[in-house]
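Other chains of the complex are left out, but the ones given are in their true place.
First chain written, first letter: the chains are A and B, and each begins at residue 1.
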Amino acid sequence: MSTPTALGGVIPPLTTPLDADGEVDTASLERLCTFLVTAGVDGLFVGGSSGETALLSDSQRQRVVEVATGVAGGQVPVVAGAVDTGTARVIDHARAAAKRGAAAVVSTGPFYVAPHPAEVVRHFRLISGAVDVPVIAYDIPSATNTRLPQSAIVELADSSTIAGLKDSSGDLTAFRQILLATAGTGLRVFTGSETVTDLALRLGAHGQVPGLGNVDPDGYVRLGRAAAAGDWVTANTEQERLLRLFAIVDVADRSRIGFTAAALGAFKAAQYLRGVIDVPRCADPLLPLVDREIDAIRKILLSEGIGVER
Amino acid sequence: MSTPTALGGVIPPLTTPLDADGEVDTASLERLCTFLVTAGVDGLFVGGSSGETALLSDSQRQRVVEVATGVAGGQVPVVAGAVDTGTARVIDHARAAAKRGAAAVVSTGPFYVAPHPAEVVRHFRLISGAVDVPVIAYDIPSATNTRLPQSAIVELADSSTIAGLKDSSGDLTAFRQILLATAGTGLRVFTGSETVTDLALRLGAHGQVPGLGNVDPDGYVRLGRAAAAGDWVTANTEQERLLRLFAIVDVADRSRIGFTAAALGAFKAAQYLRGVIDVPRCADPLLPLVDREIDAIRKILLSEGIGVER
């Protein structure tokens, strides 16, 4: 199995397929894992924002890790989200995930509360001291409403408290500064972007965690390989295609459903259309896309060269 | 025991006393409950923002409800926070609290995700349908980063899906609009303010949930009684004293600790100085106040007529 420091490449943040009752759809999740591994991804990230972790119960979160590690079977590492508001809660999730085979766990800084950067550092130190697997810090201000302070990230990397960073801030200046400031520390820096992944790789990102990789993992694998080969023309062409594909998240009528339902519902609709999952629903209380919206997504998939089965 | 619709008056949001190891300090929590009930409060709200619920594990949250219901013994209702990011998670907390004797449960809208107002309504409908106790909606944008939409609150009140609203938005225009729009629905509307409580009562609030009530419950009980008697001069004088007392939350050096640690640390320091709790620490990862800061809080307590034992 990959050692933690080897984490890298394409590690999509899996959606969590649910059945009509809102329970984890094990068969669909297994198919999704297989679909991604077959496409050549380098790891599976379950229980992240794209996995609707905020909307899953503890038992659902744990089930997802079990299924993913079962399918991955050591072929690729499974990274598990341990997303919660405070240290004690994150540690409980992290231990449960590690016990079920997660190769690393991912935590944001504390949210709901308003911590000082020194308290953010302490949060990660306590988590890291409480679990046996590497900890990856997750900067996603659109969800937590605060940035992980750059100084905290550097301090945590210097002390090897965290093994990685997933950056979903959209701020490439900070991304570049962190890559430069943590060079030599062994920190693995991942971009969570779907749309400037190529630029992040060019800056030296160690890997990519694109939500849209749920829909077109082959595209991101090709993008990653082109980047690794220094073939930036191909990388750019692939990225521009993926940018057009990403328009699926703008299909839903936002006067009816929220942004999360629109984006994750689009990923699931595309997976459903491709025959990977059985039901395109999101977790409660998110509302579903309607047929007209799913039709529009089908058209976008087809126009970007992605075959559908439904 | 109070029926749900009778909820009202002063219901302080209890801090969660912790011991030196960070575990729930049962003896201190019992003293705190007794301290508040003796002061004449009308209910106990445990597991709210002031209770550091975001930083407590599930078992700690449940322990707090057990201790509070044990002390309250039916004299006053215990309202329990069921604060979490999504519907399934809130339901799990709410059921655990109801099982341990909570008379009502309190939930914010979904956070971390970005829901539509219709999804917020659905969130509360699902919670309400899943538990046997009344549900109180909690509007605290400083923590969740979004407002509960006014239209959603009115719809939930009209359908008796929620029994109450705790408003910690600081927005008295919206508070007034909600009171007027839900008059006749039976919705119990509570202010979470420490500093304009009198104004909220004047507008017709059914109760108050002031964090500073942890420190000076007698003051808020006096304020509530003056308001109920229409004695607004006394209410104003009491409120201005409490406003000065509230300065304890500004004592800590914010270049060292965050806002949550400063505010809740001040409440706990004051409870410690008054001899109510044994250890003034907050939950991980929050950093403690230093002696100099605790001294400054002691001075403010004394200058506002509050005796200290330490």
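Points worth noting:
Here is the rule we use: contacts are C-beta pairs under 8 Å (C-beta built on N, C-alpha and C of every residue); 3 or more make two chains touch, one makes a residue touch a chain.
None of the values given here were measured: they were computed from a predicted structure.
What's in place is 2 chains of the same protein, and the file's complete complex has 4 copies in all.
Definition applied: only the chains that are shown with their structure count from here on.
Here the spacing of chain A and chain B, counted between their Cα centres, is 35 Å.
Looking at the complex, you find that chain B touches chain A at residues 22, 49, 52, 54-58, 60, 83, 85-89, 92, 110-116, 118-120, 122-123, 126, 142-145, 254, 256-261, 283-287.
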